[in-house]
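Only one protein chain is missing from this complex, and each of the others stays in its spot.
Note that the chains take the letters A and B in the order they are written out, and that residue 1 is the start of every chain.
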């Protein structure tokens, strides 16, 4: 099949999967909306994480950024697609987020100033538009201007991701909050983008910077393991009812199994495997690690969001993750045809 | 496991950026570093003697205060029945924070292949060691019944008692102990080749024997260098997680509680960043002093100040964002105690100090956006001192605000420091200065073999 044919097939499959989610919405709109949200945040992490990696690389340089650039640049350029994918979430807010019904558990001033539909939509739009603008302008700004843009962009990113991570993930169980959650999502997005890049990067097998990408993946995975363990430890230690409730809702099957899968696939296995320099320095084993890690991150996203709506959200979450992925891959490969490096075509024949 | 992270390839061509021409030969590096220690007659130590006298006096004040605390009890401080933690704990957190930058500079920058660390890591590691040692004194002084401090260890005893492993204070003990011993080892390993250089440069017998014994018979064979590099890199890989875990445990000392403003999941990582921030600031202060005192302008250049100022700028933004996250979460979570605490921080009894802390830690460091300020040694020194003051204010305010304003309004009390609080704090600075001054008199203050390697990279094609 030609690359174009593959892209069309992927697009068709993606649309079909998302139509499946819409079909679920007829039966159970809240569960389908939750599934859609899981798919949305998973892909948002990959695309926005790619943008963060580009900005970090602008400030720090290094061979690792150059070999993943053919993946991170088209991925970041696809961020505007998230604006489209976010529309169903904006529509489904009343079904999706309990705070839309103005419950008594949330303070009235928080409801009127922060947790309401217009404010939620505005914050999401500011975040997505800001990231899209950065992804557009960063490749076009060179030298000192590019570095300044990257520094300011990282500052913007740090602020806005702290806010939308609470909006998209935690506010579904408002007023539960955790002050390290923004940092957790920001670092998870780096892991996701690095894992994504290891899957597709078109580097020759003897490229020395591959080991740096592997080491960065290991470092970020250790970072996220650390941040999340500390959060669990603090909440476990405090044992306060308002915080424990979030864990109690996840203390039975299938959520315990999902947590185990997220930890094993997203942290434990990649760490043990990446500790060996043989794996870190080679493209093919690294690609396998990347795929395993991404499955772990998807499980983690489902664990964070889905329990609010029950098991019924999981099938549509799976459909949404696959559907959005196929659409994003095909669109980036269409984009790639107009000059940017191709993302969708990889394999030994494409090694530069 | 190394990764090239921070410096663009065209600028890494190390020696041109990180040394001045007068320091660009192997012998020049050795001479600059070793001469003050081995050719004493040609060096004036007047400033050193003045510093030594001042720091000895301050150390005496520290010792007198510690003696008084042991004799009279912690009642001589400003602590009271509500604000049970005071300067001793703030000083502890502040010093342990400073005590992390040496390991970070050595380990993290080594893993990131940042060759510029070569001329700063030695005194940064020394700083780590002394700061961590001083930090280790404070919890014992603060114990109230310090004679029982060994109860923190599990040892066979007739009382059939065990340490309470679930307590963050026990984790603290093990983390500090491990960290100090690890830091000594890491520091000593890096020193062995330099002791050998000193041994072979010594003109008289006494220094030759002294440095020779410390060098253990190092001969610089390729076999020795090979195992040395293996060990040094492996220690660096272990150093980063150890330092992160240590400062997280310090954060857990607060977060493992039910107090408003302390029971925060962000505390462990935020303490790590804060520690890196104050530690880098202290390294910059010491770098400016070492550069001036030992005429090392050729080895510690404005480029070093520039790059470390950038790191501090990033850290100041993260610190500002962490503060804002805490305030936002207090409001968003909607708990009355949390919201009331934030209001107390901004407008309560300690508000002027709180605003000063924000000024020192978040506002003033924004000057580092300017490259002219980043490469002005005096400006960087002044801002680093300001950051260190700001970080000390942060540590004392974390304690004061929460303890002065917890759940029960009838228990709200303020902390009024006594002269012994201040003497303990400034005295510890004197003890630090004393140890550092003795260090620079005896031990090569810059890692000669690492700078030699840096310089050699510029000579070979």
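The working rule: a contact is a pair of C-beta atoms (placed from the backbone, for glycine too) under 8 Å apart; a residue touches a chain by one contact, two chains touch by 3 or more.
Quick note on the criterion: contacts and distances are computed from a predicted model.
Q: If you look up the hidden chain in UniProt, what protein name do you find among "Ribose transport system permease protein", "ABC transporter ATP-binding protein", "Quinol:cytochrome c oxidoreductase membrane protein" or "Rieske Fe-S protein"?
A: For the chain missing from the view, the UniProt record says "Quinol:cytochrome c oxidoreductase membrane protein".
Q: Any idea which chains on screen the missing one touches?
A: Spelled out, the missing chain touches these shown chains: A, B.
Q: With the full complex in mind, choose from B:120, B:245 or B:340 the residue touching the hidden chain.
A: The one listed residue touching the chain not shown is B:245.
Q: Which residue, B:46, B:145 or B:160, contacts the hidden chain when the whole complex is considered?
A: Spelled out, the listed residue whose C-beta touches the missing chain is B:160.
Q: Among the options B:234, B:324 or B:419, which residue touches the chain absent from this view?
A: Here the residue in touch with the unshown chain is B:234.
Q: In the complete complex, the non-displayed chain touches which residues of chain B?
A: Those residues of chain B that touch the unshown chain are 25-27, 30, 154, 160-166, 170-171, 174-175, 177-179, 181-182, 185-186, 189, 192-193, 196-197, 199-201, 212-213, 216-231, 234-235, 238, 241-242, 245-246, 248-249, 252, 449-450, 452-453, 456, 459-461.
Q: Taking the full complex into account, what residues of chain A touch the chain not shown?
A: Residues touching the hidden chain, for chain A, are 229, 232-233, 236-237, 239.
We take it that only the chains that are shown with their structure count from here on.
Q: What is the distance, in whole Å, between the centres of chain A and chain B, each centre taken as the mean of its C-alpha atoms?
A: 36
Q: List the residues on chain A that touch chain B in their complex, please.
A: By the definition above, chain A touches chain B via 60-64, 106-107, 110, 114, 155, 158-159, 162, 166, 174-183, 209, 211-212, 215-216, 218-219, 222, 226-227, 230-231, 233-235, 237-238, 240, 242, 277, 280.
Q: Once bound in the complex, which stretches of chain B touch chain A?
A: 1-9, 111, 168, 241, 244, 248, 251-252, 255-258, 263-270, 317-318, 321, 325-326, 328-329, 331-335
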